[in-house]
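One structure follows; several queries about it will come next.
The other protein chains are all here in position, but one chain of the complex has been omitted.
In this document, chain identifiers A, B and C correspond to the written order of the chains, with residue numbering beginning at 1 in each.
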Amino acid sequence: MIIVMEKNSERSALEAHLNEKGYEVHTLEGGDDVLLHVVGDTNALEAQAISSHEGVKKVIRTKEPYRYVNKPRESGPFLIGEQSLDTMLPFYIAGPCSVESEDQIMEIAKKVKEAGAHALRGGAFKPRSSPHSFQGLEKEGLMHLKNAARAHGLFAVSEIMDKEDLPLFEESVDIIQVGARNMQNYTLLKALGKSRKPVLLKRGFANTVEEWLLSAEYLMMHGNDRIILCERGIRTFEPSSRHTLDLGGMLTAKQTTHLPVIVDPSHAAGDYRLVEGLSRASIAAGADGLMIEVHANPFQALSDGAQSLKPKRFAKLLRSLHAFDKHNKHFP
Amino acid sequence: MIIVMEKNSERSALEAHLNEKGYEVHTLEGGDDVLLHVVGDTNALEAQAISSHEGVKKVIRTKEPYRYVNKPRESGPFLIGEQSLDTMLPFYIAGPCSVESEDQIMEIAKKVKEAGAHALRGGAFKPRSSPHSFQGLEKEGLMHLKNAARAHGLFAVSEIMDKEDLPLFEESVDIIQVGARNMQNYTLLKALGKSRKPVLLKRGFANTVEEWLLSAEYLMMHGNDRIILCERGIRTFEPSSRHTLDLGGMLTAKQTTHLPVIVDPSHAAGDYRLVEGLSRASIAAGADGLMIEVHANPFQALSDGAQSLKPKRFAKLLRSLHAFDKHNKHFP
Amino acid sequence: MIIVMEKNSERSALEAHLNEKGYEVHTLEGGDDVLLHVVGDTNALEAQAISSHEGVKKVIRTKEPYRYVNKPRESGPFLIGEQSLDTMLPFYIAGPCSVESEDQIMEIAKKVKEAGAHALRGGAFKPRSSPHSFQGLEKEGLMHLKNAARAHGLFAVSEIMDKEDLPLFEESVDIIQVGARNMQNYTLLKALGKSRKPVLLKRGFANTVEEWLLSAEYLMMHGNDRIILCERGIRTFEPSSRHTLDLGGMLTAKQTTHLPVIVDPSHAAGDYRLVEGLSRASIAAGADGLMIEVHANPFQALSDGAQSLKPKRFAKLLRSLHAFDKHNKHFP
Partner (left out) sequence: MIIVMEKNSERSALEAHLNEKGYEVHTLEGGDDVLLHVVGDTNALEAQAISSHEGVKKVIRTKEPYRYVNKPRESGPFLIGEQSLDTMLPFYIAGPCSVESEDQIMEIAKKVKEAGAHALRGGAFKPRSSPHSFQGLEKEGLMHLKNAARAHGLFAVSEIMDKEDLPLFEESVDIIQVGARNMQNYTLLKALGKSRKPVLLKRGFANTVEEWLLSAEYLMMHGNDRIILCERGIRTFEPSSRHTLDLGGMLTAKQTTHLPVIVDPSHAAGDYRLVEGLSRASIAAGADGLMIEVHANPFQALSDGAQSLKPKRFAKLLRSLHAFDKHNKHFP
């Protein structure tokens, strides 16, 4: 950490405070500033608090804030069920926003399997902005999802909202999803950190890449290193898509960490007409996979119909993606 | 709800679907569009799904999405402990970001009480972006807060992160805070909806006013109508303050609902030099109160030091605020 | 400027490059980083370019980027016409978005003068997003504005879009406005820097405070130090107001510079129902004045009707503002 101070400011109290906490402080004078170079585990220091000290002009962190996510994977292959993720790249997850009925999810499972997907998504506990919107089939939905996935040799993926439901999710799905709204729900992250199931960690729609990786850090610190990061668009002023897909953020995540990073173009777009272009863009840029909403009859969907592809269009898209995966360096 | 369709589009399937769900559909032709006016409880309809129907150009909601927060209060006075909130307006909450020790919170309690605050804030369970930052004194911190508040005739306010801790919070504090990161943690909101304690609901830093009121709607739908809304800045591109205080959003919330709306200028600013100006602005604009961070020794604070006022400066600020509250129409 | 480099990186070429350009370089080693402290007029250095040098982790500016706007005013009183601005604080500018006819502007001038305004605004050359919208009465509009202002003892304020029109503006108005869309039109700024008329410089709706002050710096560098800064809201994700008024940015501008800073709540809000609250907030926070849209018949306005106050409501607002100006420290 570097503390930039005004030339003649009183800094003995600050230096004493830092020494007491076990940090070395090196000083450099010159020009109008004095630089204090603080050496030690400075991630535990509150940069903002120090910046309120008299005479401090700036406090700059020079260390990455991570201890885990920026290290190479050491614990053997990244298994989904009993299959190693690196044999399935790019990894394609597809399915409806919500499980709506046993038949609906069974039919979609068949279609997305035929198209080449590896995993089946389907929400059972839905985080809806309005309490008056459809909230999901809950436990029953999870069972339908599990059955449909098993029947077609697909992995099951669904979103958890409450750590109390963890036992239920552990027996029903292969990958537990943390949604954008819960990316900073640390109670949930700590519980999932102790689970043995892989976690799909979506980026919050207003979170920086650094905050996203720090949420992954929570999972890893508590013992779970099977994390798939998922970029799904950030909130901006542009109204023509629901969110703005941040492929620069996806690339930054890949350059910072060895974790796999996939993209959800459906939630980013909010409009099926943009999904194919953004899917191609994501794979070409180097994403390790995609999560795409597929629905047999979008206009009657109980949630997110506008952004769903019909199964036929999804199948055509997957076929076209092979050409775009050539130059990518995938995890790990 | 209005559905704008292209002139010659096929609309019988859509109309049949809507009729089947119990909606009346009135049709108006003219120009290049056909308008379908859908009458009934259209909040349960998925506008986005319908917009994916062939021939649909736009789907426009004409109804407010609320059933509760836009209605006048009917259940008697809004009590905090045994005191009616409307006798304490503007309502001032002050204290440190985190409870750091028994002495620290006791000392601050004394100072903010003398300055004229009504309630004492202090975090015990802290939602920190990094798992390597100070996470709070937890249960012990809550006890220190309770004791300090009682000793000085202040109400206690602290943030909850886990519904499991609800019994602990119910016996320790007078107002339970939901932080910005948990504004859309619906699991937590549903549990608090069943509590008998007032809830301070912070706006998420990337949430619209509508989403914020819909989160209050979750609380009310589950039975809790004692909600204080708190605007605390939104995430924008401007780096000179941590967030951008949205007083237009505060006003919109007040114009839409009868709930009290206060402002937290400390988290919006992230810098103590902006706190006084933003406090005056908030009260002048019509906020029902403020929540302000006060710390005796900001540069040693374990969290959020940069935005904390020293007690003396806080006392001076409160004295100055009387002039700014003249033209306000407070809740209810 | 501080350059943070990795410990064992090759830095002789970089140091030689900096020395050659006349900078002193001091070095500090310790921990995992080497710090280069570059002393001299580092505002002329391209921080971004240096950051691309092998081994560079970060480049941090420690100097303010300004040479003019952060210095105290030295050139005597800030005159508007022949009157010193500091005798008219808070300075109130009011009038319609566009001059629509001779009668319209004459009538409004009378009303805003009676209400206590100092200056009359009215657009004659309009920067409209669509070429199909009303583009203004141009030269004729400027004449009507001038006549209406003179007839009622008001200063005239209007927006310029083309440096070619500068002679026309210099003879017609007392303050030349640079609109948000032209804040970084450096061609225009350089021309106005050579004018003897005061300039009202609006903040671009997507510009940082630093960029805004740097645009003022363009004006001052070319010789014009009579600049009124005007905050008018920034573009964010929140849809309930047209832009989000950034009073933190207004305060930062006031704390950084000695220039007067006013607020335009009308364009920030885009809705007349928010204008009064935001006006009170601005004055309470310490703004040096307001620019408010007033129109006798908003729903027939040729531009910006939704955000205009009727004259009666404007008069009432001005009367109420006196209470909010108590604690402010105005420029200079």
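Everything below uses one rule, namely that contacts are C-beta pairs under 8 Å (C-beta built on N, C-alpha and C of every residue); 3 or more make two chains touch, one makes a residue touch a chain.
Remember, predicted model here, so these are calculated numbers, not experimental data.
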Of the residues A:G179, A:G286 or A:P311, I need the one that contacts the missing chain.
A:G286
Of the candidates C:E6, C:E102, C:E138 or C:E211, the residue in contact with the absent chain is C:E211
If I consider the whole complex, including the chain that's not displayed, which of A:E6, A:E107, A:E138 or A:E210 touches that chain?
A:E210
Contacts from chain C to the absent chain lie at residues 14, 17, 43-44, 46, 48-53, 65, 67, 127-134, 161-163, 181-182, 184-187, 204-206, 210-211, 214, 217-218, 221, 235, 270, 272, 298-308
Touching the hidden chain in the full complex, which residues of chain B are there? Just list them.
2, 4, 24, 26, 28, 30-33, 35, 37, 39-40, 57-58, 60, 62-63, 235-237
In the complete complex, which positions of chain A touch the hidden chain?
206, 208-210, 234, 236-241, 244-249, 251-252, 255, 268-269, 273-274, 277-278, 280-286, 320, 323-324, 326-327
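The rule is short, and it goes like this: only the chains that are shown with their structure count from here on.
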Counting residue numbers used by both copies over all numbers at the interface, does the chain A-chain B contact come out same (over half shared) or different (under half)?
same
On a C-alpha centroid basis, what's the spacing between chain A and chain B, in Å?
26
Going through chain B residue by residue, note those that touch at least 2 other chains and give them in order.
206, 210
